[in-house]
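Shown here: the complex without one of its protein chains, the others still in place.
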Amino acid sequence: MPWPEKNRYLGKPTPRADAPAKVTGRAKYTADVVKPGMLFGAILRSKWPAAEVRAINLEKALAAPGIKAAITAQPVPFIVNYYGDELAAVAGTSRQAVLDALELIQVDARPRAFVTQELDAIKPDAPRVVPDSPNLGEGKARETGDVDAAFASSAGVIEGLYETQVELHHPLEPQGSAVLWDGDEMTAWSSTQGVHGVRTAFASSLEVPQNKIRVLCEYMGGGFGSKFMPGVQGILCARLAKAAGAPVKLMITRFEQALAVGNRPSSHQKIKLGADATGKLTAIQLESFGTPGHRSGASTGGGSGGAAFPAPYIYQAPATRIKQGSVAINAGQSCAFRAPGHPVASFGIESALDDLAVKLGVDPVAIRILNDPLEIRRREYQVGAERFGWKEKYRQPGSSSGPVKIGVGCAGSAWNSGMVRETQAEVQINSDGTVDVHCGIQDLGTGSRSVVQVVAAEMLGIDLALVTAHVGDTHFPPGPSSGGSRTTSSIAPAVYDACEKALAELKERSGIEDPRGANWKAACEKLAAFPVQGHGRWREGLADGGSKVAQGGVQFAEVEVDTETGFVKVRRVLVVQDCGQVVNSLTCESQINGGVIMGLGYALYEQRMMDRTTGVVLNPNFETYKLPGPADMPEIDILMIDQPERGVIGIGEPCTVPTASAIANAVANAIGVRVASLPITPDKVLAALGKVPGAGRQDTTALEIEQAFARLAAAPATTAREEIHA
Amino acid sequence: MALYASRAKIRIAAIGFPMKSTPPPTGPGSPTGLSTPVSRRAFLRGLSTTALTAATLGAESVAAELAQGNAEQPRGPAALPVVLTINGEKRTFSLEPRVTLLEALRQSAGITSPKEVCERATCGACTVLLDGVPVYACMILAIEAQGRAITTVEGLSREGLTPVQKAMVEHDGLQCGFCSPGFVMSLTALLKSNPHPTEEQVRKACSGHLCRCGSYPHIFAAALAASGGRPVSKINLISHDHALA
Partner (left out) sequence: MNAFSYVTAQTPESAVQLVRTNGRFLAGGMDLLGEIKEGIAAPATLVNVKSLPGIAAIQASGQVWSVGANVTLTALAAHPEIVRSFPGLAEAAAEVGSPQIRNVATVGGNLAQHSRCWYYRHRDVKCRKKGGTTCLARGGENKYHSLFTGNMCISPCVSNLAVALASLDARIVVQRGAKSETLTIAQLYADAWRSPPAHNSLRADDLILRVELPVVAARRSTYLQLGEKADFDWALVSCAASASVNGTSLSQVRIVLGAVAPTPWQVDAANASLEGKPLTPALADAAADLLLREARPFSTNGYKVPLAKVLVRRALLKLVA
């Protein structure tokens, strides 16, 4: 039985269930958890970018007023590989006492040489980040067709270097946990994207049976990929609580967020494209390297750990040569970040494709429709171009008059959200007609609670207000971590299934043929003290679109660029997003807005800065790590493409993928030259326009880039399996 | 008797001698070391010069004189009594001078709507109203908030939601919600001083806030709706299409 066609709630705008709690302060996040006798925890981090830690003396810290526990992060001696690596942790009765005590810990360390810039780290004489392995890790390579011949016979060829920065997640609620031990049983309140995954990780790290651990996350303040695991901070919190014999809460600070809990890897992408005169791609060559942090490695493994990204992204050619590597530097390690690899891949290929279109004199929308293998996206370009007014707005690059130039650009996203087939849910119907739905998922702000509530109300045919969704507890039926844009496509079918089972039992026990709607109250009354429980599992037919058909989305951007100041203002972004069966259109809009805005930050403002000389992160704050703010908002125009027959699919990640690419293309269209590195800040715009005397890449840097790519070419590589990212 | 009590209260508020009836706060916020001999001696010195006049003057002038006589005595660095008026309720805490208003609210007063996010006056998640004006609680010392009306989201409404809160719910002006109490405070202050703001004025009023989930368009819509205006379609045009099926 598919999703019903006539809906009361499904696909309609529903204010999220927990909004009242969030706007009144009643919502208690991990950061807000207080238990009797709870101590504060904090971490001492390395001030050295690289060092051998020989001894750590905790005595003075332990003797300080109010301090109840102090531990080392690892058994001493150990090596630290980046500024901010964990050394020790302390728990005490007040935060000030703990911060004061951190100052009293004596660390005996021998600093080692370090390197914090990719172009330095890739040199043969660079200090090794990990002593027994080269900084340039093993790469990934793939070649199909006769690439050189294809370029030779192409009507047009472009080659360019496109670069992206290291981006930080910066969820507003920091990473952290509160841990309470009761004998050998442990309860953890964790700000996490996956309560079940965190329990598994706690159990293996602490060597505690899984059934002795309960992980709770009722409310959490954003994650974006950085909160799948308890992290070192979570494990230290649990150890401190054990050592102190008291509950401990350890939330890291904004400063620490910039150092040690993940990021989006950087990229340097040398892309060469060939096409025939119509713009049809004949050859794609892509060489890339970037840094994922202190461990190099090619595998993205769902986004963690490596600097590789999907390549070629979206567009295919008969002849393709790919070589991707990654370079270790002394910096915090990357991890999954909203659409891992995709915004990185998108920026390179979509920029190159526009450069090719300009060279061939082909319209950017037309060249995409010509080359895009996915029908959904091709038609989205058509619908979007019309709505955006592309024909009227698109002009030759740099041709708008005046110092403030207008430009337009577009780009696409590819995603396969899939689902987690093991997802389960439990629906309980009470005799007063109320319903409890329990799911071991968590709501990061994506509106998952409302998804559960809407599906249950729709399927049971009752008022939304009768349904309470309970999430964020490992005592609830297993649900997936919130990642990969698949929470909705996993949980909605499971709740559907649970409702069906519960309804069947309600029908049987009440003797009412259709207990839904008007009969609900009468049917439930018959349950007396024994509620009905329906245990549901994910099932076929409700969310299959994600696995069988790739999701596509396209975005168009219109910008104005002040060519005298270099300032870029995004006027408008049009999103045409493949949404499948929308569950809650209001929270769906919110998530798409959020994806666009995060892409805007990637395009124009955000960049982690590592200092070459000292090895520190120079902008561990919101003052110089710049996030988009209210004044920077463009008009965001969202066109949801409803396709209920595809079932439920995710949109959290695809909607952030093409934003930066579309904006970058619009900037290039406005000013007639490409700013080929993100973020597009005024200094780069002015330099691209030739207005900065002596600017542009200096010869030494250009040479270093060439040498870096030569080393990448010579580095060993495994043959990558063919990946289709369409 | 009543007069005596009221004088006693003012004396305590003005010079910060620990009030016997106020038990030391417990829990994570309770700092170690409650009183210092120095501040106690300073108090007694101050008292000896003012005790007589206190008996003959009105309460207000007593307070003023006590402040005059003792204000230039440095207090701390150990904890001392700090009287805060939070959501209309006067409460006394034992705090070191270095404790921020945000720390006092979250750790001593148990008020958790102001969030600790940047701790550097850059994100707005800790925004509270001080005498009705939005400020960053992370960058104000608790000791400096004495004598001023501190309002947090918890104090906006005794029952139900305020128009701003209602509009935030209806327009989904939030996702993870960690920034929401801060936005609610700034919007509440805005609509009080300017009941019918333009979208531009809403953006300006929100400019001291960050939302990492990217809920700004819906927050603007909520603010305009709460002011009785129509959410402007310029912010967010939403439509559905099935042209591709």
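Each chain gets a letter, A and B, in the order it is written, and its residues are counted from 1.
As a convention for this text, contacts are C-beta pairs under 8 Å (C-beta built on N, C-alpha and C of every residue); 3 or more make two chains touch, one makes a residue touch a chain.
Here the structure is a predicted model, which is why all the values come from computation and not from measurement.
Trainee: Looking at A:Q233, A:S510, A:N619 or A:T656, which makes contact with the chain not pictured?
Mentor: A:N619
Trainee: What does the interface between chain A and the hidden chain look like in terms of residue numbers?
Mentor: Chain A touches the chain not shown through residues 47, 83, 96, 100, 255, 564-567, 569, 604-605, 609, 611-614, 616, 618-619, 623-624, 626, 628-632, 681-683, 686-687, 691-695.
Trainee: Touching the missing chain, which residues of chain B?
Mentor: 68, 71-78, 96-98, 100, 119-122, 124, 127, 130, 133-136, 139-141, 143-144, 186, 203-205, 207-209
Here is the rule we use: only the chains that are shown with their structure count from here on.
Trainee: Between chain A and chain B, what's the gap in Å when you average each chain's C-alpha atoms?
Mentor: The answer is 34 Å.
Trainee: Would you mind writing out the residues of chain A in touch with chain B in their complex?
Mentor: Listed in rising order, the residues of chain A that touch chain B are 15-16, 18-25, 27-29, 31-32, 34, 36-40, 65-66, 93-97, 170-174, 219-222, 224, 249, 251, 253-254, 376, 379-380, 383, 444-447, 578, 582, 585-587, 589-591, 593-598, 621-623, 627-631, 633, 635-643, 645.
Trainee: Which residues, counting only chain B, touch chain A once they are in their complex?
Mentor: Per the touch definition, chain B meets chain A at residues 27-33, 96, 98-99, 103, 106-107, 110-113, 115-120, 122-123, 125, 152-154, 156-157, 161, 165, 168-170, 172, 174-181, 184, 202-204, 206-207, 209-220, 234-245.
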